[in-house]
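Showing chain A:
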Amino acid sequence: MKKKVALLLALVMIFSVFAAGCGDSSEEGGDYAGTVKIGVFEPASGDNGAGGKQETLGIQYANSVTPEVEIGGELYKVELEIVDNESDNAKGVTAASNLISSGVSVVLGSYGSAVSIAAGEVFKEAGVPAIGVTCTNPQVTAGNDVYFRICFLDPFQGTVLANYAWENGATKAYCLSKLGDDYSVGLVNYFVQAFKALGGEVVEEQFPNQNADFTSYVANAKAKGCDVFFAPVSTEAAALIIDQAAAQNLGMPMLAGDTWDSNVITGAAQGKDVEVVVTTFYQEGGNPEFDNGIKAWMEADSKMLENNGGNTDLAAVTAMGYDAYYVALEAIKAAGSTDVADVLAVLPDVTYEGVCGQVVFGENGDAVRDTAYVKKCNTETGAWEFVAAQSIK
Partner candidate 1 sequence: MTERINGSSNKRNMVLSFIALAALLVLVYVLDIVIKPTSSWNNLMTCLEKGTIYALVAVSMNLLNGFTGLFSLGQAGFMLIGAYAYAVFAIAPEDRTTVYQYYEGGGLIHFSLPHMLQDMMGGADAFGGAIGYYLGIILLMIFAGLLTAGIAFLIGIPVLRLKSDYLAIATLGFAEIIRSFFQWEGLGPVTNGSNVLRKFASYDSSIFPVLVAGVCIAFIVMLINSSYGRAFKSIRDDEIAAEAMGVNLFKHKELSFVISSFFAGVGGALLAMFQNNINASPFTSNMTYEILLIVVIGGIGSVTGSIIGSYLFIACSEWWLRGLDKGEFLGIEADFMTPGFRKVVFAVVIMGIVLFYSRGIMGTKEFSWDGLFNFFRTLPARIAGIPGKIKAKFSAKKHKKNTKKVKEAQ
Partner candidate 2 sequence: MNKENVLRVSDITMQFGGVVAVNNLSLEVNKGEIIGLIGPNGAGKTTAFNVITGVYAPTNGMVELNGSVIAENHPQGKMKAQYKGENAGKYTGKTVLTPDKITKKGIARTFQNIRLFKGMTVLENVLVAMHMNMKAGVFGSALRFNAAEEAKMREEAMDLLRMFGLEGNKDDLATSLPYGKQRHLEIARALATKPQLLLLDEPAAGMNPQESDELMHLVGKIREQFDLSVLMIEHHMQVIMGICDRIYVLDYGALIAEGNPEEIQNNPRVIEAYLGVDD
């Protein structure tokens, strides 16, 4: 009995090795000279699953619009190689090397800075260029020659948010971040720096992983007499916070960064007595052609609609994903090759005019961005309302 099972296991092993080996020689379409692979390194599960899926949607849409690229005068098919990094630093590393070994020319992602930082070393070692879509932590690109990014950075975003809070009369801010989460800890840190510089006071607290009970945090914010609630945490926790804040009558505006620009948040806030303000990369309606196109595309595919959370409200990360795909295509075109080294060599000089504004890589491979959009949730309609475009000099 035992031997038979062992034999079976061995057979399975051999088969799967074959499967893995053969998987690479995917059939080449008749019209194309070859295939070029773009890696999508995004979470589809874990804390950042929802955001990761929305970001992937933008990339997938872009791929459906432009599924081919011209390299050296020949037409190549663009294939997406999507891998789930599970929002987990440890799993992310192996997911990244899995992606690299499938022969991608460039990688896009990830939503969530921590995983990007973790996988950065893997990409660096392999010399595979990566383009961060919405990972805003400075550490992603700092000291890493292969990591580029098309979004703004936390020091910028934190300052914008602090300025906004200060200008709207807040003097004492309650800042909540999640233990072990680079993104929220980082953004809170920059917010606190900027807010203190303006003369404000802050109360900082952290909640542990898997925490669902935020009532005490809300109570703390009220008890300490804060007048703005800054909680740039993942949408999963955010939905719970908004719900409990409403139940306890928080009575101060809630402020967050780009992660909260999601229909998860508007869904949670709809019909409740809360005030939610976010900064983000893209304002829905900024490019009607893109908006309508992607909405129609999502409506046509129930799976995609499901990945977007069941409706067609656009998240900024989706638009950013869309832009990132085209930046990658530009790079491949400019390189005239699918080789990672060639793509990496031309990537710093690539420019692209996307739906979220112009992408020009500057210092460290970070895009030069000086504008963030401030949006407020209309709790009656459950939609975002444009407040202002903020920039700092």
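For anyone wondering why these and not others, all candidates are chains of the complex that A comes from, given by their letters.
Following the convention adopted for this analysis, a residue touches a chain if its C-beta (ideal position, glycine included) is under 8 Å from a C-beta of that chain, and two chains touch if they have at least 3 such contacts; residues count from 1.
Quantities reported herein were computed from a predicted structural model and do not represent experimental measurements.
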Problem - Touching partner of chain A in this complex, picked from 1 or 2 - result: 1
Problem - Touch list for chain A against partner candidate 1, complex - result: 2-3, 5-6, 9, 12-13, 15-17, 19-21, 23-24, 44-45, 82-84, 88-91, 93-94, 97-98, 100-103, 114, 117-118, 121-122, 125-128, 138-139, 142-143, 177-182, 185-186, 189, 206, 208-209, 340
